[in-house]
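One structure coming up, written as structure tokens, with questions to follow.
Every protein chain but one is kept in place in this view of the complex.
Chains: A and B, in written order; residue numbering restarts at 1 for each.
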């Protein structure tokens, strides 16, 4: 009896003690490096390196780190006398509140700019922090478009947004299907129901309808609970649609592919729109032959750019895994902030922000030109590219000047 | 449990059960007709019905373990879903390490979960601390958080997939069924029948039923009630272990999949009647149907919403479930 009470009291005491010690997390002197003469120029990176998004988060953090190394190898920030750049990292754990407090911590630690965060809800919160503290925030991966409707001056984005990708997807679909002699009339769309899938589906529907296509049926699902899609695919089959568009995360898109393989609807093509699986090497290995000929419109690293190839080879050598587009976007984002510091010739975040707003940076991801930001903070030259899984490899197939091979407008069954 | 206690003359019990089965049948038929009207396509509704029933078999197997625990021990095991997740990880691990056929991992998951269940009961739930309802809810809640986050911490959250060797598709009057789903259904039914047989026709099963119906009485006739309690909890956990081996080729294995099955299992248990093993199986089939048909009725809503609506209706209108007795 006494022993039990002692154990319980001791364990709680231990916890309180660790709370006391651990609680004094090093926060760094508030904003000391920013503006002072000689320390490294700090850029903050906020990614989910624990939790369900950890694999992508870790990739992106590494991509950012590689960018910092390349900058320092090339001599650092020349306009500041060759000062080195340093990456200060934080784990958002995939939670908006943590993202917010970590962003605050990095800013207090002297970061002149932030990159991140992979998740729209986290990015929304960090953009608020950035705005209030007047520190530029360049988003590498963030799908939602709403953030850019608030008129924030300190938020920028490198990737094409949900709306842009979906619009491109609709355009590419009409062009490629016409080219193949089977012009598309009716597209079914399946999307997961959070803001990611719904945003993509809304934009795709609008763009496709403007191009004269019929978009039906529109099927949404809860990605966290759906475990079988045969009913939904049967619905698609019964509707007589020519093409099925899919906006989903990885696991559900994989299940959809399996359901398609089971039901074998009479489709001309499977068209991923901002899809989390259909341009990933992991999907190719998980799905095998059933994923053959799947299309996907998405942002992508530029496979034709030799610098991109080198970077990806370096990543593969160091970490033993293929470098995903998210990581390349993080690389581009860090390069953008560094270019801003270079042009501003100062580490004052406001000056850096003003320089970023005018800067042009050559990206290693697919684009219509250098990274350049419009009034709203969006990259005007961001572009999506159409990819297809051909012979077990993801290839860029459209538009022609970015294509590695020709599109094969068909399905594998 | 209640379906087997002969406190009323056989004939009237059968009549009541038949009446209820009939009512359920009518409701299901009405639901199907409504779905037909809403979607306008027979093949779509038929596919939903087939997928729903097959998935429901698996829910039934998971729920059988849960309802057994509740019927005999009066414990609401919130950690049931988490235990299922643990078993799935074990199954995945075994397949990865040895290349064994996924269904054969049952030979590992069932004993493993049996032991886990016994340990959990002896360690956490028996004795004075685990007596009150609130304490049980809290302890099993804590356990589910512990198991789930333990899995998250040690295995990470990246989904893991296992494919069934020799996966094929079957046609069922126009509906398509993947082999893994059909086998899981057949396996669940077989195991359910096995469990039912064990309860009805073995000495252990009789002892379990005795403890369920009258604990002090069973003690008086010499049954070691505490041992039966632990055994029953262990058997309930083992059901989850078996279900895991059957389900692993169907899903991506993540630490949090236990949550979604937990909710569904509780709804099935309440629908079938807490403590009623056959009820759990039937309830599972019905919930599987509800899940699939919801996507037809409520376009754009999660299938979980339909399940919750049924849940709330059952809780308020007939809390003893389809086959339970009004207390």
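Going forward, a contact is a pair of C-beta atoms (placed from the backbone, for glycine too) under 8 Å apart; a residue touches a chain by one contact, two chains touch by 3 or more.
We take it that contacts and distances are computed from a predicted model.
Asks: The chain dropped from view, which UniProt name applies: "FAD-dependent monooxygenase", "Ubiquinone biosynthesis O-methyltransferase", "Branched-chain amino acid transport system permease protein" or "Ferredoxin"?
Replies: Listed in its UniProt record, the absent chain's protein name reads "Branched-chain amino acid transport system permease protein".
Asks: Looking at the whole complex, which of B:35, B:152 or B:296 touches the chain that is not displayed?
Replies: Residue touching the absent chain, from the options given: B:152.
Asks: In the whole complex, not just what's shown, which of B:33, B:107, B:133 or B:186 touches the removed chain?
Replies: Going through B:33, B:107, B:133 or B:186 one by one, B:133 is the residue touching the chain not shown.
Asks: For the chain left out of this view, which of B:28, B:43 or B:76 touches it?
Replies: Result: among the candidates, B:76 touches the missing chain.
Asks: Of A:142, A:159 or A:193, which sits in contact with the chain we cannot see?
Replies: Checking each option in A:142, A:159 or A:193, the one touching the absent chain turns out to be A:193.
Asks: Write the list of chain B residues that the hidden chain touches.
Replies: Those residues of chain B that touch the unshown chain are 76, 124, 129-130, 133-135, 137-139, 141-143, 145-146, 148-150, 152-154, 156, 255, 259, 263, 266, 270, 300-302, 304-305, 308-309, 311-312, 315-317, 319.
Asks: Mind listing the chain A residues that contact the chain we can't see here?
Replies: Listed in rising order, the touching residues are 4-5, 7-8, 11-12, 15-16, 18-19, 22-25, 27, 30, 49-51, 54, 58, 91, 93, 96-98, 100-101, 104-105, 108, 121, 124-125, 128-129, 131-133, 144, 146-147, 150, 152, 193-195, 198-199, 220, 222.
The rule is short, and it goes like this: only the chains that are shown with their structure count from here on.
Asks: When the centre of a chain is set as the mean of its C-alpha atoms, what distance in Å lies between chain A and chain B?
Replies: About 38 Å separates the centre of chain A from that of chain B.
Asks: For a test of understanding, state which residues of chain A touch chain B in their complex under the given definition.
Replies: Where chain A meets chain B, its residues are 51-55, 193, 219-222, 224-228, 230-232, 234-235, 237-238, 250-251, 254-255, 258, 261-264, 286.
Asks: In the complex of these two chains, what residues of chain B are touching chain A?
Replies: 39, 41, 43-44, 47-48, 51, 55, 152, 156-159, 161, 169, 175-178, 181, 250-252, 254, 256, 260, 292, 295-296, 299-300, 302-304
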